[in-house]
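Of the protein chains in this complex, all but one are displayed in their positions.
So that you can tell them apart, the chains are marked A and B in the order they are listed, and the count of residues begins at 1 in each.
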C-alpha cells in the first residue's frame, strides 16, 4: 500500500500475498476428521474451501462456510486439492484423472505401520494420476493439532517433482503459520510417510545403554550384597533389594551416563588433534554417539532424580528405624563402660558427601532445564555452550567427587573386596575419571591453543585460504 | 530475483511481498503505551509509521523514525489505521469519518471487564465510521510483548466484514511473526474482546473438582481420625491436622484426579462401541470433561508433589521424633523380657510401598513435562499418544497399587472401620480400580479389534465409502 493510494481504490489493488481480491479456493477430497479440521483451519486463514465427496448430501457436519460438491465439480473449482482419504480408497482418483490434469494434489495420508505397502502412498497417487503434480507433505499434522490451532512455528516437510507445485503448497503452509522444509523429489515420500510413525528414534540407543547398565549393576550388586550375605553369613537381607540396592544402582548408572555425555566430545577433540583438521568427518559411531548426548543426559538426570528421592525416604523406612532403635539399645548397654563418642571427621565427611550430592543434583536440574526447547532456544550460542560445556563438566566433577567421598576410606580395606570383586561405586568411577583426566589434558594451554586453531579452520598440512565460521563444532 | 537479472536493476524490481520499493506507510491513532510499542514494532519490521494525535507537538516520546501529524493528515497518508485509543474517546472518529472512507481501521481496544458496554468496541467503531472497513484483532497483544519482541509464533485472531481488509491486516501481522486465525465477521468482535479478560477458563472445572474432593476428604478424615480419637479415647491429637491429615488427603485427591483424567477416555470408548460409529458427537458433559483432562492431570501432579514433600519431612517433625524416642524407651523396658524382633515381611511391604510411590511420582513428573507446550509440540503424534496413554495408564496402575499396599493387611481388620466408616484410602481406590478394570476390558483382543475399526471410520450399520484420517480420536 503506497502513500499515493487514494481512498476507495482499496479493492482494486493486490493486497498481500494472495495478490487477488477474492480469497483463493482450495479443494479437499475427504470429509473425515482430518479433512474437516484442515478445512476449518484453511477457512480461518482466509481461504475458501470446497469439499469433494461421493455423497455430497450426506457427508456429515462440515466447517461453517465450506461448500460440498461432487469430486469432479470440486476439482474443477480449485487448482490445489488436498487428498484426505485413506490409500485404500485412492482408486476412484484414477477414474477422474482427466479432471485432475495439471492440478496440485497434496497427499496428506499416513499408514498405520511401516512398510504396509511396497511403495509410498504419494508415489501410488502419482501413478494413478500421472498428469497431476503430486506433493507429499503436511502429513505430520494431526487433526487434533489443526483443530486446536497448535500450528504456529511447527515445521512440516514437503516433497514432490514439481518445484512450482511445492512452491504453491509452501505458500499455503506459511499462511497457516507453519515452516516448510523441502525434502526434494517425490522419491522422499516414503521417508516422509514414516515420520508420524517414529517412536523416539533418538532415544533408542541411550535407552539401551541405560537398560544394559542398570541390569548389569543390579545383578552385580545383588550377588555382592544379598547373595554374598546369604551364602557367607546366612543372613537373609533380601528386603534390601527394593530400596538399598536400587539406590546403589541408580547413582552408578546416572554417573556413568553423564560421563558418556561428555566422553564423545573429548574423543572428537583428540581425533581432531590427531588428524590436524576439522574438515574430515568423524567415524559413524562417533557421530551417532554425539547426536544422542542430550538424551543420554536426560536419562542420567532421571536416574539422579530417582536416587535423590530414594535417599529422602531413607529415614522413614521400617528397616532403618529398626536399625536406629537397635543401635540405641546397644548404645545403652555399652554406655556403662565406654563414653558415647562424636567423630568430627565422620561428621565432616558425611556432610561433604551430602552437600556434593545436592549441588550435583542442582546443576543436573539446571542442565535439564536448558535442554527444554523453549529455554534452550532463548539462549545465545555462547550462553548455550557455556551451560552445556562449562556447567556440564562442573556437574561431572562434582558428582564424581561425590562418588569418591562415598568410598573415601574404604578403598584400601580388604573387606571391601567381597569375593575378590570391587564394589559398584569403584567400577562406576572409572569412566568419569577418564573423561575428567582427558578434559584436563585438553585444557592444557598448548593443546587448547592448537585445538582452537583447528576449530577455526586451520589445518596442519595444507592451510585453507577461505574459512567458514567455526561455530558448528559443538563439543 | 531471477538469474537473468543485471546488476544495478535492483531497485526497479519488486522485491518480496511488499512488492514496492518504498516501505508501506501505516497510521496509528493514539500515542499511549500500546500505540508507541506497536509503532516501534512496525518500524522494526520495515514499515513507515505515522501517528495521528490531537496535539501533535506535545504528545510525549515516540519511537525514533515515526512521524506525528494531526489525525486527518495522518489518515490521509495511509490506507490502514490502528486505533490505539480507549473506547471512551472514539467519538472524535465520527467527526472525521469522511477522512476514513474506505480505510482499513484496526480496532485493538480491550475493556477493563466483561460486558462493560452493550456492544463490542469494534461494532461501535463501525457504526461511527460506516464507510471504513473495521477489523477487530491483535487485541491479545500487550504493549509489553510488543516492546520485548515476544511475538514470534504467537497466534492472534481477526474478525471483520471485509475479506480484503482482513487479508491486508493478516499480511501485516504475518510480517510481525504472528500467526493469524480468522474468526469470521465483525459479529465475533465481542468474543475477541473477551479473550484478554479470560482467567483460566479451562481450569475452572478441574479446580472445582479438586476443591470439592479436598474439602470432603478433609472433613471425613477429621471426623474419623481426630474427632474419633477425642470422643472415644479422650486423646487430643489435633496437632496431626497440619501434616498427617493433610498428607492423607493429598494422595487421595491426587489419585482420584488422575483416574478422572482417564475415565472419560474409557467412557468414550464404550460409547463408541455401543453406538458402533465414531461419527456421532459425544454428549456435552463428556466433551467438556475430555477437554479438561490435561488440567486435571496437572492438578493431580500438584497434589502428588505436595504428598511427596510432606512425606520427606516426616522424620524431622517434633511429634515423629518424640514417638521414636518413646518407642525406644518402651523398647528398653521390654528388652529385658522379649527379644527385639525384625519383621522381614514388614520390611518388604513398606519398601515396596515406598518404591511404588517413588516410581509413580517419577512417571507423574514425566507426564507433566510432556504437557509443557514446547516439549509436547516436539513429539510426533505417535510419541505423544504413547506417553499420554500408555505411560498414563501405567502411572495410574502403579499409584493404585501404591494405595492397595498401603492398606494391604488392614482391609479385613474390624478396627479399621471406625464408627462403621471405611478409611479414606479405601474410598479413593474405587474410581481408579473401576477405570483400570474397564481399560483391561477394552484391551481384550475382540473388543480392541472392533474399537480400532470404529476409530478408522468403520460403522456397524452403514459403512461409509469414503473415510478420513482417524488420527483425531484422541482418547
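Criterion: a residue touches a chain if its C-beta (ideal position, glycine included) is under 8 Å from a C-beta of that chain, and two chains touch if they have at least 3 such contacts.
Here the structure is a predicted model, which is why all the values come from computation and not from measurement.
K.L.:
Which of these, A:24, A:107 or A:193, touches the one chain of the complex that we don't see?
P.N.:
A:24
K.L.:
Among B:273, B:332, B:366 or B:394, which one is in touch with the chain left out?
P.N.:
Residue touching the chain left out of view: B:332.
K.L.:
Using the document's definition of touch, tell me which of B:36, B:136, B:278 or B:439 contacts the absent chain.
P.N.:
The missing chain is touched by B:36.
K.L.:
Hey, which of A:216, A:270 or A:386 is the one touching the hidden chain?
P.N.:
From the options A:216, A:270 or A:386, the contact with the absent chain belongs to A:386.
K.L.:
Just to verify: which one of A:271, A:375, A:427 or A:441 makes contact with the chain not shown?
P.N.:
With A:271, A:375, A:427 or A:441 as choices, the missing chain is touched by A:375.
K.L.:
For review purposes, identify every residue of chain A that touches the missing chain, sorted by number.
P.N.:
Residues 17, 19-20, 22, 24-25, 77-80, 101-104, 133, 152-155, 163-168, 170-171, 174, 179-184, 279, 308, 311-312, 314-315, 324, 327-328, 331-332, 335, 340, 342-344, 346-348, 350-352, 354-355, 358, 361-362, 365, 372-375, 377-378, 380-383, 386, 456-457, 465-474 of chain A touch the chain that is not shown.
K.L.:
Extract the touching residues of chain B with respect to the undisplayed chain.
P.N.:
Within chain B, the residues touching the omitted chain are 1-3, 5, 7-11, 14-19, 21-23, 30-37, 43-46, 53-55, 59-60, 64-65, 84-86, 89, 108-110, 140, 142-144, 147, 149-154, 174-177, 195-200, 236, 238-239, 242-243, 246, 302, 305-306, 309-310, 312-313, 315-319, 321-322, 324-326, 328-329, 332, 372-374, 377.
What we mean here is this: only the chains that are shown with their structure count from here on.
K.L.:
How far is the middle of chain A from the middle of chain B, if each middle is the mean of its Cα atoms, in Å?
P.N.:
23
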